[in-house]
Every structure is written in structure tokens, then in C-alpha cells.
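Worksheet: one structure, shown below.
A single protein chain has been omitted; all remaining protein chains appear in their positions.
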Amino acid sequence: MPLLKVDHMTKNFGGLVAVDDLSFNVEPNSIVGLIGPNGAGKTTVFNCITGNYTPEAGSITFDGQSIKGLRPHKIVELGIARTFQSIRLFSDLPSIENVLAGRHCRMKAGMLSCLFHAPSQKKEEEASVERCMEELAFVGLAHHWQDPAGSLSYGNQRLLEIARALASDPKLLILDEPAGGMNEQETKALVDTILAIRKRNITILLIEHDMRLVMKICEKLLVLEHGSLIAKGEPSSVRNDPAVIEAYLGSDANKW
Amino acid sequence: MEQFLQQLLNGIAVGGIYALVALGYTMVYGVLKLINFAHGDLFTIGAYLGLTLLVSAGIAGALPLFAAILLVFIMVALFVALIGFLLERTAYRPLRSAGRLSAVVSALGASIFFQNAIMLIYEPRVYVFPDFLRPTFTISLFGFTFPGIRLFIVGVSILLMLLLWAFIQKTRVGTAIQAVAIDQDAARLVGINVNKIISLVFLIGPGLGGIAGLMVGLYYGQIDFTMGWGYGLKAFIAAILGGIGNIPGAMLGGFLLGIIEALAAGYISMAWKDAIAFFVLIVILIVRPTGILGERTAEKL
Amino acid sequence: MHDTTAAHHFHAEKNKTVGRFFEHNKRSVFYVALILLFAAFPLTGSSYWIDLGVNIGFYTLLALSLNVILGQAGIFNMGHMAFYGVGAYVTAILNTVWHWPVFWTMPLAGCAAGLFAAIVARPIIHLRGDYLLIVTIGIVEIVRIALLNDIGGLTGGSNGIFGISRPVLFGFKIVKPIHFYYLVWGMVAVSYLLFYMMRRSRFGRALNYIKTDDVAAEGCGIDVAHYKLLAFVLGATWAGMTGSIYAAKMTTIAPESFNFMESCIIFAVVILGGGSQLGVLISALLFIGLPEIFRQFNDFRMLLFGLAMMLMMIWRPQGILPMRPRLYAVSKKLFSGAKESTSKGQEKIA
Partner (left out) sequence: MKKLLLLLLLCCLIPALCQAETLKIGLMCPLTGKWASEGHDMKNIVSLLVEERNNLGGVQGKTIELIVEDDAGDPRTAALAAQKLSSAEVVAVIGTYGSAVTEASQSIFDEAGIVQIATGSTSVRLTEKELPLFFRTCPRDDAQGLAAAEAIAKRGFKKVAILHDNSSYAKGLAEESRNELKKLGVGVIFFDALTPGERDYNAILTKLKTADPDLIFFTGYYPETGMLLRQKKEMGWNVAMMGGDAANHQDLVKIAGVDAAKGYFFVSPPLPQDLNSKAAKDFLASYKEKYKSEPVSVWAVLAGDAYKAIESAFALKHSDAKSIAGYLHKLSGLQGFSGDLGFDAKGDRIGKFYRTYTVNGEGKFVIENE
């Protein structure tokens, strides 16, 4: 059974069809890349899955449960965590608190126990801080734990977003251009981090323009143009698909 | 039915004034995202200054009435614009980088300051425009009789709205104002002097407020130093109702608020009139979260 | 090479933690001194100064409760007086009609205000910035007009309600300004502590995430609407309880005490405070103290106050004291683990 199943999904903005009758599956423990030229509707697909947009038609099933129309926080709770294309960290807050934001939905302390710092709340708080430090360490940012997120380098901010997403114990991690703005060295480290995430039995769905990265780590590629799927399959076969070459040559060929 | 039409006319007359005050409000908001709570008091200054110039300074006696009033309108607009300009320079500009709410608090302070300054300069009593200044012709249309000045006020506010709208849409400076409203940094990058544009906006907005104040004085004949607070609040509601930052929206919001109030007073309860108006506003905002003509931009992710 | 850098980081961390500890103690000393100062104040002043102190206390309580909504969660609420008024009227009605002791009505007044907030805020909490601002102004005006129009014949119209009895605490009747002074400032101390603890918890953090970026917060798994509502209800409940004591202090209340202008003042207190509770306290002191200090200038009193309001904002555009970062006890053991993985990360890159 696929972990995520998108079925005949359509999303319009006014008169514009951003996603057109799209269907695809994401199998458990795989790394799937969603690629396509700029404006193909990739991020819109992500936003529909994460609940930021509600598609007009079709269905989205995650782990056997329909998630269409649920609010984003609910979807995170069910196990889909995401990063944003334009980094959206809480830039004034220290890194550790950014990661704690991801942990929030796994914590239980209610308003009253927060006001009075009940013993259970204290215990949970300690455990969560520890867990979040581990996530920071996992992406290699432990020593930045109390630096404001906004003070980190661009590449580190992307890693911090990943740590924040990981803290919510996701089954599926959705990365929107994780290597955007990274230099070559950082990208290499990112590849290792993504592979390490997979080792934790977390499925990954990513949008990326860096084709070398995509080819290296993705087991399956989905190619999107004008909101429709024009090709899917293993990287090697997709690479030679004439429709894909046409789409990319037509617009953004240098990205190959 | 006749009562209904009469109430509709009453509402439009009141709404015209709300719209006029709301124009200046929305203009400042559109560019700076600042709720200028002092706008109502600039409006009051316009009314007092007009009275002083016309009566105490004797302009009304020195010139033919129509010319005198026109001249005083221009003088009031210029003077209140100057106050608005200075206000922005001293009380708002230092706070521009500090977030919008700091400037809102400063604006509240300015409102208290102006209100008390007027009270101290003049006396804390009601001032009355002498009768000879008030045009008292009446118009009969379709069986309704109403003071001509009502029509005049509605006409002037529509005219000013159109002028302002044309200025913003059709001129180079207007385009620059729009650019600053959308993104100050980007506007600066393309060579627009943002400070100058903001100063200009703070000349136009308060100038309009001053004109509105004098019109209220001439029409109703009675002014006092606290009147700006109420009109300012109503204008803010009107601007929000139409979609704040939007010039035709301010106009629409003003008229709509006037009509809602008149109908509420006429058909439901006079004492609850303002509460009903607020209630309608809240309901409209629940249905249309950015006002009637407000832009509904999808959050970019 | 990287080993030494990591070690260096570790030492720096340790020093920072030690530094924080001293800072923490310095803060304790400061707060003890502050409490002593407030406790000793009535011994020196006349009843006028004490009464002024009580007034400042009321505004501090209101501002602390609004700080949860506006300062922590970033919800533009300019109608806080509505909840204060609901609390005051609930106490007044229960006390004068059914003769409940004032202290019994206090939790109920708080709950009533909280419930009222929950009902009115539910449909509007998703509104953004200024639209929410005008709606909250609308709420405070609707409440005032409703009280003025004597809803259900209970609120007494513009006359308000009079003859509210004084509260009795363990057989001790609270009558004089000095009694109220200790009662109100005791409540301030409790609220200060509770809200401080709240800020250092999952709940407090969630509010800060929402204030910074509500879309990102929702995307991280935080139920934004729920937490906004909770903050609103918590703040309103506190304002309601404050209103309850206010009614007992004044013994007579009228709708005009809960108007829009007063809401603006509270709003300004919170903004000038800058988000931190100490800032809010200082700000309340300034806002309520200044008009009284300006009393000798008679007619010029409010003129100077308006001027001072502008000057204070220009003097401190970000507020008097911005929020301090929270402290986290990150254990040593964790750090040695962190150090390892850091070096691992660096190896990978190399």
C-alpha cells in the first residue's frame, strides 16, 4: 500500500489551472523527486498535500486516511512534515526553539499545566529539549542551539528547517528545494543528511532544481508541466524521456 | 416606503461626510499601513481654523461670500496639510522601522495632544458658525425636500474621491505612491524618494481631513474640540468596511455606514444604532475578511 | 583541527551557561528588591498616593493580561475593556441582586469574561491585523452600548450599578485604599509569576511562533486558531477577574469606565512595554502615573500626557523592555553527544 496516494487532484487559482487532474503514489521508505520547469505547479502540489490549499477535485490519501481539506497542523500531526521554499523560520527565536516548534504537536501539556508548570509538564519539557538537541545534532547545528535562526547562514537555515520538520516524528517529509541557495559543499552534506533521514524509515518527497542531487538520491521521479504529469519512473528512464527533454529545453534547459 | 427613501437620503448625507474623512484615513493607511488615530483631530483643527479665518480674521466680511469660503477652504487645506506633514516628520518617521503598532500608539498620543491643544487655544465650549455663512437653499427632487448643502457635500466627496483616484492612477507621482504602498524597499531601488512620497501622502491625507472638518462646520454649524474622535472612529470603520487602503472602498464604506446607521435608527432602535452598525461591520468582515473592495491576496508560501 | 573548534565551542557554551546562572541570580535579587519596594510604598505615601498605586495596579493587571494576547500572541486587541467590564458587571450584579460575597463572584466573573471572549472571538479570530483591531473596537463599543441600554434591566443603564459591597478575605474586610493596594499588587505578583511560567512552556512558545509567522506555525503542526483563541480567552478571563476587584474597589460602576479610549490606553501600555512583563509594569507606571504627576498643570494635564506618549514612543520605538530569550538547561551530557555529531558532520563535508 502506498504511503501517500494523490488521485485526480485539481487546483485552480481564479481561472488559472495550477494542478490538473494529477495522480501519483509515494511508496513507503522511498525518496521521490517532483521536478519540472518553473511554474509547473510543483509547490502548489505540496501546498495541497500539506493542507495550505484545498484542491477543488480529487483525493489525497495518507496512510490509508483521506487528508483532503484538513488543516495543516492536523496533517503534521498525522505525520507529514514540510520545509518551505522561501525559508520560513522564526528568525528572532533561537534555533532550539525553532526545532521545538516542530516538536510541539507531540507534546501534551495543556494550558493549565503550562501556567503552573506541573511536574508532568516539566518532565515533558526536558525530554523535548533533549530530543530537539538531538535533531539539531543530527543536521549538524548543535553548537548553534541558542543562536537566533536569522543569524545562521542560508544553508544552515535550510538544515534547521529540516531539523524542525524531523522533530515532529514525520512518516513523510516534504522538502521544497532543500538545496536552494546552498554551495557545492553544503549540497554534498545535504545529500548525506537526506540519506540519513531515509535510514530512519522516513519517506521523502522533494522538489529540487539541482538535477545532480535529484539523480543521485531519488528512486523515482515525477515530472510536472503545466500542472500535469508528463513522465514518471526511475531517474535514468525519465532523463531520456522525449517529453521531458522537450519541456526542459523549451524553458529551463540549463538546469540539466 | 417614503420613510424608507427619506432614511436612505439621510444615510447618504451622513455617509458623504464619513466618506470624506475616510478618504484621508485610507490614503495614509494605504501607503504606510499606519492607522492614523490623529486624523480625526486634524479634521477638528480644520473646522476651528476655518471658523477663525472666516469670522475672527474677517475674511468672510472682506470678500464676497463664495470667494471667501473658497479661499478659506484652500487655506485650511494647506495649513492642516502642513500640520500633518510636521506630525509625520516628528512623531511617525522615527518609528517607521519599529513596527506598526508603535506608530499607532504615537498616533493616539498625537490625538490626545491635538484635542487638548484645541481645547486650550480655544475655549472648551461649543463653537457656532454664524448663520450668514451657512448656505440655506433647499432642493426639491421627486417629492423630497432637503437642504441643498447636503447634495453639495455628497457631490464634493465624490468629486474629491475621483480626483484622488485619478491622481493615484494616472499621474507619475501617483504611480510612485502606489509603488511605495506595495513595497518601500523595491520602490527605493527603482529610484523613488520614499520619504518624499510619504511626506506627500501626509500632506494630502490631512489636507482632505481639514476640508472635511470645515465642511462639517459649515453644514452643521456647530463644532467642539472632541468631535474629531467620533468622526475619526466612524471614518476608520468606513475605511475598513470598504477595504482599507482602497480609495473607492473608503467612499463605498462611508456611504454604506451612513445608510446602515440611518436604517438602524429608523427601523430598529435609535439607542442601539452604533452597536448595530458595528455588528453589521463584524458580520461583513466575517464573510469578507478584507472588506468589501479589499484585495484578497492568497498567502504566498 | 575541527576537534579544537568543537572543544572551543563547548567551553564557550559552558561559560555562557555559567554566566546565565549569575545573571539569573542577579535577576532574583532585582525581583526581591522590587517586591520589597512595592510592599514598602504605602508606608510612605498619603492615601492619595496609595490610591494611585491601586489604580496603577489595576492597569498593570489589565496590561499583563492583554500582554498575553497582544504582546505574546500578537493578536491586535483594542477592545480589552469589554472583558474588564463584563467581569465588573458580573460581580456587581451577583453582589447587589443576589448578595454573593465579592470574592465568590471573582472566579465566576473571570469565567464569564472568558466565555464571552470565546464566543465573540471564535468567528473573528482568523481576521488579520487591522481588521481584527476594528472588530475588537466594535466589541468594546457594543458592550458599552449594551450596558448603557440597560440590558435585561440588570445593568442599570448609564447610572451603572451602585452599592457593591466590599470584599471580605478570611473575615478581614477590605475597605481602605491600603488594603486594596496589597490585594491588587498581590494579584499582580501572582499573575506576573504565572504568565512568566506560561511563557516558558509549550503554550508560551506556541504564542510566540504565531506572533512571528502564523503560516509557518501552522505548518509546523501548531493549531493556530486554537492557540489564538486560548490566548484570547486567558487574557479575557484575567481581565474579568480584575474587573471584579475593580467593582469592589469603586463600589459603583458605570458603562463609561469601559470605553474605547480606556482600551486604547491599555493597548498603548502594552506596546510601550515592549512585550516583556517588566516592561509592561514600567509602562503602566508611566501611563497612569504621568497624568497624575501632571495634575498641577491643571488644564495642560492631558496635553502634556499626549506629548509624553509621543515622546516615550520616540524614545523607545521597540518598547521599554523587549522580550528576553528563554533559558534552556541543556545538559552537559547532551553536549558531549552534540559535539560528536558536529564533528561527524564536519567529516562528511570534508
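Lettered A, B and C in written order, each chain numbered from 1.
Criterion: a residue touches a chain if its C-beta (ideal position, glycine included) is under 8 Å from a C-beta of that chain, and two chains touch if they have at least 3 such contacts.
These figures come from a predicted structure and were not determined experimentally.
Taking every chain of the complex into account, the omitted one touches B, C. From the set B:60, B:95, B:187 or B:216, the residue in touch with the chain omitted from the display is B:216, counting the whole complex. Only one residue from B:3, B:56 or B:97 touches the chain missing from this view: B:3. Interface with the hidden chain, as seen from chain C, comprises residues 46-49, 51-52, 55, 148-149, 157-160, 162, 177, 250-254, 256-257, 291-296, 298-299, 301-302, 311, 315. Of the residues in chain B, those that touch the hidden partner chain are 3, 6-7, 10-11, 13-14, 17, 116, 119, 123-126, 128, 131, 138, 145-147, 216, 219-222, 224-227, 230, 261-262, 265-266, 269-271, 273-274.
By definition in this document, only the chains that are shown with their structure count from here on.
Chain nearest the geometric middle of the protein is C, using mean C-alpha positions.
In terms of their C-alpha centroids, the spacing between chain A and chain B amounts to 48 Å. Each chain gets a centre from the mean of its Cα atoms; for chain A and chain C, those two points are 38 Å apart. Chain centres here are Cα means. That of chain B falls 34 Å from that of chain C. With touch defined as above, residues shared between interfaces to two or more other chains in chain C number as follows: 215.
Multi-chain contact residues of chain A, defined as those touching 2 or more other chains: 52, 84, 88.
Considering their complex, residues 50, 52, 71-74, 76-77, 81-82, 84, 88-94, 96-97, 100-102, 104-105, 107, 109, 111, 114-117, 121, 124-126, 128-130, 133-134, 136-140, 142-143, 145-146, 164-165, 168, 185-186, 188-189, 192 of chain A touch chain C.
Chain C makes touch with chain B in their complex at residues 76, 123-124, 126-131, 133-135, 137-139, 141-142, 145-146, 148-149, 215, 260-261, 264, 267-268, 271-272, 299-300, 302-303, 305-310, 312-314, 317-319.
Across the complex, chain C meets chain A through its residues 6, 9, 13, 16, 194-195, 197-198, 200-206, 208-209, 212-213, 215-225, 230, 234, 325-326, 328-331, 334-335, 337-342, 344-346, 348-349.
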